[in-house]
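Please read the structure below before turning to the comments.
Let's turn to chain A:
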Amino acid sequence: MAITPQQVVFILLSVLTLGCGLMVVLSRNLFHSALWLVGSFFGVAALYGLLEAEFLAVAQILIYIGAIATLIVFATMLTRGMMLGRMKMSNFQSGISGVVAILLLGLLVLVLLQVSWPTEALPVPDDTIAMIGNAFVSAYVIPFEVVSVLLLVALVGAIMIARER
Partner candidate 1 sequence: MTVDTLRLLLPEIILLLTGLVVIIIDLITMRRVNDTVLAGVSIAGMLLAALAAFSLRGIPPEPVTAMLAVDGFATFLMVAVLLGMSLVVLYSYDYMKQYGKNRGEYYAFLLAVALAIVLAVGANDLLMVWLAMEFLSITSYILVSYLRGNPRSSEGALKYFLYGAVASSVMLYGISLIYGATGSTSLNGIAQIVSGQGAIEGARALGFTAIVLLIVGFGFKTSLVPFHQWAPDTYEGAPTPITGFLSTASKAAGFALMIRTLIVALPSLSVDWLTVLAGISMITILFGNLVALRQSNIKRLLAYSSIAQAGYILMGLVCVPQVGFQILPFSDFQFNGINGVLIYLFGYIFTNLGAFAVVIAIENRTGKVEVKDYAGLIYRSPWLASLLLIFLLSLTGIPPTLGFWGKYFVFGAAIQIQFYPLALVGLIGAAIGAGYYLNIVRYMFLMPADDDEKIGVSRAISVALAVTGVAVILLGLLPSALITWATESAQFLASL
Partner candidate 2 sequence: MESWILPLITLIPLLGAIVLLFIPRDREDGIKLAAIVISLIPLVLSIFLLVDYYTRYIPAGGGMQYQVTLYTIPSLNASYAMGADGLSVPLVFLTTLLTTLGLYYSRHTIKKRVKEFFFLFLLLEMGMLGVFVSLDYVLFYIFWEIGLVPMYFLIGIWGQPKDRPRYAAIKFFIYTLVGSVAMLLAILGIYFETGTFNILDAAAAQPWAGNLTVASLAFWAFMLAFMIKVPAFPFHTWLPDAHTAAPTAGSVILAGVLLKLGAYGIIRIVLPTFPTAFNHWALVIVGMGVIGIVYGAFICISQTDLKRLIAYSSVSHMGYVMLGLGAAAFGISRVQDQNVANSMAMAINGATLQMFNHGLITGGLFFLVGVIYERAHTRDMGQFGGLSAKLPYFYGIMMLVAFASLGLPGLAGFWAEFFTFRGAFDLVTVWAAIGVIGIVATAGYILYRIIQSVFLGEYDSTKVAHWTDMNNGEESHEPTDMARFEKVVMWPLVILIVLLGVFPNLLLNFFNQFATEFVRIVG
């Protein structure tokens, strides 16, 4: 099987994503973890691009990197006393967790490969974004409203919890 350029790109992006992801959980410096996290998010966004989900790719950058990662970095810095110096970052169960994670991965791969997944992507409609928009106000209107209330609640709650006394 010849490897097409798209596959090469995929492999590169996967290596980027997973490599950065590994560094997130292995790095001994919390701030570096946060930066690796950004890298991993980028990789994921690019994978979305490869999947022709451009809206999601951009939303990924906007929300994950622009908002969540920034928040995490912010929190890392606010809790700064923690990360000065290289201290032990893993807890007593890290060894077990590692074994569990590897076993789980093996299991998942086995399970996933048992299924005869399609190998060819089907054509994507041009107006995906419009379809998403329409979905939000038709079939998904209730979840949409729920999520809006949820965001409001989370916003008020987060402010209340974090506010200075």
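How were these candidates chosen? In short, all candidates are chains of the complex that A comes from, given by their letters.
One rule holds in what follows: a contact is a pair of C-beta atoms (placed from the backbone, for glycine too) under 8 Å apart; a residue touches a chain by one contact, two chains touch by 3 or more; residues count from 1.
Since we're looking at a predicted model, the values are computed, not measured.
Within this complex, chain A touches only one of the listed candidates (1 or 2), namely 1. Across the interface of their complex, candidate 1 is touched by residues 107-108, 110-112, 114-117, 139-143, 146-147, 149-150, 153-154, 156-158, 160-161, 165 of chain A.
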